[in-house]
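Remarks on the structure that follows.
Excluded from the complex is one protein chain; the other protein chains are retained at their positions.
Note that the chains take the letters A, B and C in the order they are written out, and that residue 1 is the start of every chain.
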Amino acid sequence: MVAATSKEHSGKPVHLVHPHLRGLLRLSFSSIDEAMRKDYELAFLSLPHGVSKVVVPELLEGGRRVIDLSADFRLKDPELYRRWYGWEHPAPDLLRRAVYGIPEFNRERIREAQLVAVPGCNATSTLLASAPLARLGASHLIADLKVGSSEAGSKPSRGTHHPERSHAIRVYSASGHRHQVEVMQALADILGRDVRVSIVPHSVGSVRGSYASVHSLIEVDEEGLIRELVSLYAGEPFIRIMPRGTYPDVRNVLGSNFADLGCSVDDGRASCFSAIDNLVKGASGQAVQCMNLMLGFDEREGLLIPPLRP
Amino acid sequence: MVAATSKEHSGKPVHLVHPHLRGLLRLSFSSIDEAMRKDYELAFLSLPHGVSKVVVPELLEGGRRVIDLSADFRLKDPELYRRWYGWEHPAPDLLRRAVYGIPEFNRERIREAQLVAVPGCNATSTLLASAPLARLGASHLIADLKVGSSEAGSKPSRGTHHPERSHAIRVYSASGHRHQVEVMQALADILGRDVRVSIVPHSVGSVRGSYASVHSLIEVDEEGLIRELVSLYAGEPFIRIMPRGTYPDVRNVLGSNFADLGCSVDDGRASCFSAIDNLVKGASGQAVQCMNLMLGFDEREGLLIPPLRP
Amino acid sequence: MVAATSKEHSGKPVHLVHPHLRGLLRLSFSSIDEAMRKDYELAFLSLPHGVSKVVVPELLEGGRRVIDLSADFRLKDPELYRRWYGWEHPAPDLLRRAVYGIPEFNRERIREAQLVAVPGCNATSTLLASAPLARLGASHLIADLKVGSSEAGSKPSRGTHHPERSHAIRVYSASGHRHQVEVMQALADILGRDVRVSIVPHSVGSVRGSYASVHSLIEVDEEGLIRELVSLYAGEPFIRIMPRGTYPDVRNVLGSNFADLGCSVDDGRASCFSAIDNLVKGASGQAVQCMNLMLGFDEREGLLIPPLRP
Partner (left out) sequence: MVAATSKEHSGKPVHLVHPHLRGLLRLSFSSIDEAMRKDYELAFLSLPHGVSKVVVPELLEGGRRVIDLSADFRLKDPELYRRWYGWEHPAPDLLRRAVYGIPEFNRERIREAQLVAVPGCNATSTLLASAPLARLGASHLIADLKVGSSEAGSKPSRGTHHPERSHAIRVYSASGHRHQVEVMQALADILGRDVRVSIVPHSVGSVRGSYASVHSLIEVDEEGLIRELVSLYAGEPFIRIMPRGTYPDVRNVLGSNFADLGCSVDDGRASCFSAIDNLVKGASGQAVQCMNLMLGFDEREGLLIPPLRP
């Protein structure tokens, strides 16, 4: 049983809402209530932050496995929720059971998980480029992000109004970005020690892409850094390490689940770069990768889509 | 006497080469030889790096004043030329006489200069955002730049081929960027001490804009940083400091000589942001600003053009 | 006395709402009531369609001259309002007095007008390219328009959401476009006979620009058509006729009040092309051009802004 739910479009064929899918699938949106009663093993939740936390417990009690794309189950510490999101977490025990859905670091835990909290695009690109520098000893990382407009979701707003956004280059959420704490938690989990991460995200005029340039002030040579990248991500099906002297470009991952990684070093400064499609590896693609692990499928199933270039 | 020179288009009306100027000026391109023989006080040179150094001495000997937009006279130390550009500088004495054309820091020297070497877009945006952090004690600055395609000049190349560049987000010249040494020289001149600057430039899909996000690991509060920005640039006709909580956007300076500056601070990290139009404040606009100073005009003459938004 | 009014931003400095204007003007928004009581000769109205018709009579009775950018006074025939806009026009006598604000065809009437109804971008670009073909005998013109996203105004909507609009090429309002009747009225006024005009507008991914490709099935040679263009628009300060074999490009008029015109002919088909910036010649620039005429200024006053290219 497959169902797609929508509050607004319940009853309508999917292709009337998403006309690019006409001719590719025969499916109508269900209401969420209707869908929840159906027979299924696993649910993807793309609900607004704060709504997932209400729905997830019911699903888990019904024996379903859940892949949640909201922020509701990403942090382990209920105290952090209060500080960063402004609400008391209603299910602190679920926080402990939830697995952070980044296969590159949590593959085995994802396989067994009943609840997976998939990181968003900026946390994913930042984490992938931060880990190698952190492992080489960096204690404070500065992640300068460049992100496309689709990151803001499908609801029109002033900041994503085409005439306003088209030629924009601007920093936003310049202090205290929410995803910092999430990335720091993941790094602490990987390394067993704390690392500071400052995320400084920028809006650029593209539609898709999250590009993390993670900078650190450590002494390392470029070969050492590449070696670290290679050893950290060896065998990962969706990580591509760029050959020395070439660098990731969002252009090369558009429409795909790939994360391209590269690095550069210069007189006391070492940086790693990661390029992902925010709507694939930074969202639904990563969620499908998690599902493949949870259900015992080939991890690449449905995800070996060639990037669209140019 | 006004003349515009062109090797390729000598003899042609300017508006046949630049059709957007049709109806706005009656001027044909001269050859450089023809132009040099005319009667004029000051010359702008937009020659390829390495060619200016041949033409400038002759102009200066003829008593002209020169505003050079190439890199040929930007560094003070002939040794640095050899290292970064690969050639022996033929006129080391002129390096000493040349004034670095950034009015915000060299206004009085520009007024008197016979030879002004105007910084390019990336050095300008980086320097404007670096100075406040350096003055507050930062010893190593990381300048993460985002630049539009017009920075690469008017000659088509693979990297600026429209299908390739359009959705690009990618780092380039990721190590040892030439403009680092230029910015470090300027900062040493301002501060009287050395500061390390790592420039990490990125191509984004815009046509115009150079946006510098300069990061440092210093302890300062946001108010202190804004105060530093305000005190450093008080009275500057083309610097606009953004009110607290708002940030520069390339969108707001397009087509103008303005540089918008802002900052953010977060738990051990302090950043300044500057947005300029690379073809105005980062090139010809800044050159005209220098000319206004050299010829005793109002510094804003011809430059109070409203930015084009949206 | 100069005043700018805003319902939403009354009391705020203009540059807080339009940050690109910071440093260029010292003006705060007034409420419309406050502004109307001030001492002034002429008012520009940029009100929603249907609101102007309420405000205009009061202004005219107070002895002001009015330049209205809405659609409320563009049609001469009250019956057409009912058909196309769905409402009974409350001031049919004012329709007769209002002058259609296209200087190229109504210059003398604009000078004397108390009320000028400025055509919008699509009507302007279509009319400029239609007139030469109509004068050469075409009886049915097909105007295929390509327009940028800023035409839709400053209010975000699904169609101008950046991720949706960015790579779009699509027809909209594909039948019975409102501006058809306006252009037909203007052509009838110029020619003394009726011509059919079918407007078929398309959204493209640009921010600015209205490009009209007006096609007709008439037998004419290219030289004859260029001659017609030249004779029709000779001496017009903002019309630029492209030399034979070159064509208008929105690129060449961005930010300016110019309308570039060209043509092509091929085996029974003759087309004229016009490129304007929808926010200048298609809106406020044309309104200022009308004001210059009404107040006896040089028609080009404040409008000789070089287009921004690239």
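In the analysis below, a residue touches a chain if its C-beta (ideal position, glycine included) is under 8 Å from a C-beta of that chain, and two chains touch if they have at least 3 such contacts.
Fair warning: this is a prediction, and the values are worked out from it, not measured in the lab.
Colleague: Out of A:R135, A:R227 or A:R240, which is the one that touches the chain we can't see?
Modeller: Once the missing chain is taken into account, the touching residue is A:R240.
Colleague: Using the touch definition from the top, which of B:S70, B:T160, B:Q185 or B:S198 touches the missing chain?
Modeller: From the options B:S70, B:T160, B:Q185 or B:S198, the contact with the absent chain belongs to B:T160.
Colleague: Which one touches the absent chain: C:M1, C:I169 or C:A234?
Modeller: C:I169
Colleague: Among C:K12, C:R269 or C:R300, exactly one should touch the missing chain; which is it?
Modeller: Here the residue in touch with the unshown chain is C:R269.
Colleague: Touching the absent chain in the whole complex: find that residue among C:K146, C:H179, C:R240 or C:K281.
Modeller: C:K146
Colleague: Could you pull out which residues of chain B are in touch with the chain that's been left out?
Modeller: 148-150, 154-158, 160-163, 165-167, 207-208
Colleague: Even though one chain is hidden, which residues of chain A still touch it in the full complex?
Modeller: Residues of chain A in contact with the hidden chain: 18-24, 150, 207-208, 240, 242, 246, 249, 251-256, 258, 304-310.
Colleague: Touching the absent chain: which residues on chain C qualify?
Modeller: Spelled out for chain C, the touching residues are 140, 142, 144, 146, 148, 163-164, 166-172, 174-176, 196, 198, 200, 202, 204-209, 211, 213, 215, 217, 222, 247-251, 254, 262, 264-269, 271, 273, 275, 310.
As a working rule, only the chains that are shown with their structure count from here on.
Colleague: Please tell me whether the contact surfaces of chain A and chain C are same or different in residue numbering, using the over-half criterion.
Modeller: At the contact between chain A and chain C, which are copies of one sequence, the residues are largely the same (over half shared).
Colleague: By C-alpha centroids, what is the most central chain here?
Modeller: Given all protein C-alpha atoms shown, the central chain works out to be B.
Colleague: With chain centres taken as the means of their Cα atoms, state the distance from chain A to chain C in Å.
Modeller: 46
Colleague: Quick one: which residues in chain B touch 2 or more of the other chains?
Modeller: Residues 207-208, 249, 251, 254, 310.
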